[in-house]
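Working notes for the structure below.
For this depiction, one protein chain was excluded, whereas all remaining protein chains were kept in their positions.
What follows is subunit A.
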Amino acid sequence: MKARHPVFRITGPALRLMVVSVVAVAVTACSQSMVLKPEAEVPPPLASQLPLHIAVHYPEEFRTYVYEENSDDRQNWSIDCGPSQVVLFDQVLPALFAEVSHVNEIHAAAGSGLDAILVPRVEDMQFALPHETRTELYEAWLRYSITLYEPDGRKITEFPLTGYGKSTTSLFSGREDGLNSAINEAFRDVGARLTLGFRNNQAVRPWLLAKQAEAGAGAGP
């Protein structure tokens, strides 16, 4: 007696659907598009706090910053860095200043007790993939400008803040993972430079000395 086995036949429409699906998957896999939302994994810095009350203002374009590019080599690139940048500064600034608060505008209310308002802005972002640089590295460069304002809105000073991150290619991880890792390294670098460089920054130092003198005079007889 012959055993009966179920028979599966791929008919014409089903076969066409299968071919179309396989082609669609292959095209998607080879596409140059890149949609990322990197996360800033920045630990709390080890730093001694400056005895200052600083308010931070994140402009709308900073909070929602998305790097976009659409060229022949980089089709539909969208790297959403806004939320991670806020996380980065919210992690680093409280380690640097005795008191940190948030304000929605540069002009703070009178008598707020603030020493300054700090406003970060994105100046530039650049990314590189291994095949573009003929290396085995994913790379990210971030450039911000940091502006300090008096509580009444007068500008005190402005200085640039940069960060660089790289990660190596791995056999089993995709380019999204590689670039995410490089961007996270760049965020860490920005945090490190801000923490270690703020006190000795040429643009900030005169203001810090003036604040120290002011505090010394206030504490005097």
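Going forward, contacts are C-beta pairs under 8 Å (C-beta built on N, C-alpha and C of every residue); 3 or more make two chains touch, one makes a residue touch a chain; residues count from 1.
Simple rule for what comes next: contacts and distances are computed from a predicted model.
Choosing from "Molybdenum cofactor biosynthesis protein MoaE", "ABC transporter permease", "Molybdopterin synthase sulfur carrier subunit" or "Lipoprotein", the protein name stored in UniProt for the chain missing from the display reads "Lipoprotein". When the full complex is taken into account, the listed residue touching the unshown chain is A:E136, out of A:E105, A:E123, A:E136 or A:E176. Listed for subunit A, the residues touching the missing chain in the whole complex are 42-48, 135-137, 164, 166, 168, 185, 188-189, 191-193, 195-196.
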